[in-house]
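One structure, as structure tokens, below. Some questions next.
A single protein chain has been omitted from the complex, and every remaining protein chain is retained in its original position.
Moving on to subunit A:
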Amino acid sequence: MDTFPAIRARGITKCFGDVVALDGIDLDVAHGQIHGLVGPNGAGKTTLLGLLLGLAVADSGRLEVLGTPVERALTTPDGVAGFVDGPGLYPSLTARQNLTALTALRGLDTGLSGVDDVLDQVGLTEVADDRARGFSLGMRQRLGLAAALLTRPRLLVLDEPSNGLDPAGKKHVHGVLTRLAAEGTSVVLSSHRMDDLEALCSEVTIIATGRVVFSGPLGKLATDHRELDYRLLTSDPQAARRVAAETAGVRIVDDAAVRQDSDLLVIRALVPALDELVVRLVGAGIALRELAPVVSPLEAAFLALTEQKETGS
């Protein structure tokens, strides 16, 4: 068992000319953890992922990847794989040729069976001999993941791996990442898809304008102390509206989308008030058909934290 974290970053700063892309970033990722990196466009996620892949060197700060201090560009320790800014594929080669060429390039001993295995893992077996030129974005993402898997990484760095994935593709990718994490591989992924992050990640780091505004377990974000909007669908909307209006701590949100669906009610409440509402509805004989947050807790936290950050800056 490794005694060092997969990633340990302290005070990482990276500038492009006058633009500060990363401003004193701290990051810890444990072995076997799927860690999400979230932030608005231009927050510095891709730059950070590029540093982890050894594509550049930080201007200042200390970065250790798989226990090795990264002191200069392109000294990525063995065991790191992934992609930033989309997977790198050669459209004139087939999926299998892309992976075979990569295998030969890296001198991997996986052979053809290894190539077929990773193609199967990401669900691309049927199109293995099709040229990558005709691949959809989701297929390209999966092939990029397969390329990363070929090297049997101990740290997988993925930039927006869910882009363009259909439900089947998403299922494949989630399955692969979850299995890798269970086997001890650390995964750092950036995404704008909060549902993906919630489904996959045990911890997230939120970055805004190059700074960390939150880093920790997802549970810490979905606290009981932040009001959220919930969709409420019942067997008797009118009665439910009355009950909601009478419940302390529950506010009915007059939303344009709601007006189009008269059966749907959007309410805003803390979790305790929500619990009270559910009890009252059931007590009044109103069947509860749907109660779900309009935006996920992670998304709400993300919006709140990043807006706060931008307002503050």
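Note that contacts are C-beta pairs under 8 Å (C-beta built on N, C-alpha and C of every residue); 3 or more make two chains touch, one makes a residue touch a chain; residues count from 1.
Methods note: contacts and distances are computed from a predicted model.
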Original post:
Missing chain's UniProt protein name, "PaaI family thioesterase", "Hypoxic response protein 1", "ABC transporter permease" or "M48 family metalloprotease"?
Top reply: "ABC transporter permease"
Original post:
Given the contact definition stated above, which residue among A:Thr13, A:Thr68, A:Thr125 or A:Ser202 touches the chain not shown here?
Top reply: A:Thr68
**OP:** Go through subunit A and note every residue touching the omitted chain.
**Re:** 2-4, 8, 14, 16, 46-47, 50-51, 53-56, 64, 66-69, 74-93, 97, 101-102, 104-107, 144, 147
